[in-house]
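Single-structure report; data block below.
With one protein chain removed, the remaining protein chains of the complex are shown where they sit.
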Amino acid sequence: MNIFQFLFKSSLGRKYIMAVTGAALVVFVIGHMVGNLSFLLGREEINAYGHFLHTKPELLWATRIGLLVMIVLHIWSAIALSAANKAARPVGYAVQKSNGSSYASRTMLMSGLIVFCFIVYHLLHFTVQAPAVNLTGKDFGTLIDSEGRRDIYSMIVLGFSRPAIAIFYMVGVGLLSLHLSHGVSSLFQSLGLRSKGYAPLINCAATVLAVVLIIGYWSIPLSVLTGLKK
Amino acid sequence: MNLDAKIPSGPLEKKWDKHRLDMKLVNPANKRKFEVIVVGTGLAGAGAAASMAELGYGVKAFCYQDSPRRAHSIAAQGGINAAKNYQNDGDSVYRLFLDTLKGGDFRAREANVYRLAQVSVNIIDQCVAQGVPFAREYSGMLANRSFGGAQVSRTFYARGQTGQQLLLGAYQALERQIGLGKVKMFPRTEMLDLVLVDGHAKGIVVRDLVTGEISSHAADAVILATGGYSNVFYLSTSAKGCNVTAIWRAYKRGAAMANPCYTQIHPTCIPVSGDHQSKLTLMSESLRNDGRVWVPKAKGDKRPAHDIPETERDYFLERKYPSYGNLAPRDISSRAAKEACDDGRGVGPGGLGVYLDFADSVKRLGETGIREKYDNLFAMYETITGENAYKQPMRIYPAVHYTMGGLWVDYNLQSNIPGLFVLGEANFSDHGANRLGASALMQGLADGYFIAPYTLGNYFATNKIPRPTVGHPEFKRVGDEVNARTKKFLSIKGKRSTTSFHRELGKLMWNNCGMARTKASLETNLRDIPALREEFWKNLNVLGETNSLNQSLEQAGRVADFLEFGELLSRDALLREESCGGHFRSEYQTPDGEAQRDDDHFAHVSAWEYQGENQTPVMHKEPLVYEEIKMSQRSYK
Partner (left out) sequence: MNLTLKVWRQKNRSAAGEFATYQARDIIPDMSFLEMLDVVNEEILAQGHEPFAFDSDCREGICGACSLVINGIPHGGNKGVTACQLHMRHFHDGQTITIEPWRASAFPVDRDLITDRTAFDRIIASGGFISAHTGGAPDGNALPVSKPDADKAMDAAACIGCGACVAACKNASAMLFVAAKVSHLGLLPQGQAERYDRVVKMVETMDNEGFGNCTVTGACEAVCPKEISLEFIGRLNRDYLVGSLKK
């Protein structure tokens, strides 16, 4: 059995793919949040951060391609595993009980798919800057600050000025956090890194991470909606 | 009837070695030409099936459960004896032999018991190699505990699940051979008859319990490892499915049934709670290591246990048997409990119970110490009774637990039918009139791993009879009989359920042939059981079809056999006019109420020969010849 056979064909190999890609995506989500929090510091900081990223296209594109591969593999393994899971129980129970499982753990596929839709929108909204999706009638690509850089600060303020969009973002992030509250602890289990002694710690860390992500990501649309940032 | 035990000559401790040398071997290349049928996949059956397959024989294994892993050996809790002397407390093969023989009230064969003690040490090694997670000391060495009927610590254990772990070891060895294609496994398949060709056992007729299909299987030899017949009492600690059918059908084909009256009552079971009860649950005898058995001194004392002061308690086992105390053998402990209850001093609902008190041990070892040893048993007790035994004493009462009798076998574990081998609880061989705790597992594995693989080889090497095909007329004839019988159950269309007959039989057996038997009570059974049987065949109600999964039909077949077997058991008990081990005849007791053996008249094995439907069977005697030791009065005082 070569490594590809084992990774892509066996049930556990697919779980390893899901765990490793999931871990990589979590690292990105954390980094993305830390970078974006510079918005709270002010126009100068976030625009400088954006400028920095765009002056390093090799880094930017390596990250983008890497993320794309991770997302594709993550979703592929999710679909493959879910299909097998569905086939494993063709007839369900008349009385359904959770049997001690958490809501997050039972809804991973659904939360994952919604988050995926959210990400697609997010990319169209802020990365591709398709005017059709931002509901402001403006083209974000034309926003330039006083130093001739892309004015990311204004884009965010404008982007979240529509409450519906801000709320959609918050729901998306909420689902992402729900997904990760189970996913992070689960990835340790899938990679065999969760022992009985560390399990409570890992579970706790996953919950803390989920809460931190909510606070961090929500602070941006909330600061716009409440008028703190304009 | 030929009842030659074929005990090898020579000194006791050399017999087995000598015999192994004397036995003929089958050339490794020829082994695959021989096929063995193994019925039952408990310790003896799975052990034999795996070991025979490892040697190269072709094996077909059958069990009525959905998986060989569920055979009732799994329920043995306490442990397995072996003369390892790891504790340096003076144990030896000879001492284990003596203890077992004495525990069996000198009603077993010397040579068989000695061999059992000899191979006990190999069993432990084998099981450890298979990965049985025996309890360990902090040094990493194997731990031991003591058990009833012994003054040394020689019992190996895996928490309270020793039987399960040993069975899983044997089951895994068996599954390995199934995976290798050496064993063909037939789960949910019940043996319904034995087929003899030219006087040799050459096959069986079975029913597939899922499809209902009845089919024949031919082989060069047949091994029955189908366990005991405790369920003739309806309530016992056996699994619901345990039955006498396989050995009973073999008996009806000419195999001798030996000592059916030797049944063991286990002293530490959870008392019966009502008429609905479907089985009894055992609490491991190992509990008696740390629990003290008592009843109130006063009759009808209804105070809760902790309100009865020390001076008003009767620790009757410690009082009557000071040197063994709470570790007196099972038959003696059970009877002492029954006496206390008959005396009106029983505790709990109905007064059918005695206390097993851990208060002193909790003081000595702490609750954690007790938890470490017995937690699962305490949990089980609480589950069933709703009572916490760390806080209040357990209530226990004796229950039928094991049957020492079974098909007669010689030293090779071969019955009087050539080619029919009987292993484990299904045979009568090693425990005499009473089995010591932790010896059943030992015997099952000894028979399966270390004895049958040798003696079957000898049978093959010395009997060159070609294996018949299932096309042989004898298979057709027996198959037709089985078919007819199966259909008959459905054709009666009476009013009463199988269970109601079984329960009624159980009451007759327990009341008249249980812990204490008398001539009158046994004669009652000889009158009432045939009457009940007659009603069974007129008024049985079984619905459904023969060609589908039909549990009522399975039950009916088993109960029909119990209804015949119960009569034989009672008859055997009637003829054995002495008390020994598990067989206690009230007429034969010492002035202080102990069992009174009669070695002059009853130092023999009773082997029953079937004479035909509704004919009185004939009893043959195999004298028990003791070359090495003298029979003596058992004393645990």
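We call the chains A and B, going by the order they appear; numbering starts again at 1 in every chain.
In this section, a contact is a pair of C-beta atoms (placed from the backbone, for glycine too) under 8 Å apart; a residue touches a chain by one contact, two chains touch by 3 or more.
Just so we're clear, the structure is a prediction, and the values are computed from it rather than from any experiment.
Taking the full assembly into account, the omitted chain touches A, B. The chain not shown here is touched by just one of B:R176, B:R313, B:K488 or B:K507, and that residue is B:R176. Per the touch definition above, the residue from B:S273, B:S323 or B:N511 contacting the chain not shown is B:S273. Seen across the whole complex, the unshown chain contacts chain A at 1, 3, 6, 10-16, 81, 84-102, 105-106, 108, 182, 185-186, 188-196, 199. Panel shows chain B; residues 47, 50-51, 54, 65-70, 72, 74-75, 84, 86, 122, 124-131, 133-142, 156, 158-159, 161, 164-165, 168, 171-173, 175-176, 178-179, 185, 187, 210, 237, 239-241, 273-274, 276-279, 281-282, 379-380, 383-384, 386, 449-450, 453, 497, 499-500, 541, 543-544, 548-552 of it touch the chain omitted from the view.
Here is the rule we use: only the chains that are shown with their structure count from here on.
For this pair, chain A with chain B, the centres built from the Cα atoms lie 63 Å apart.
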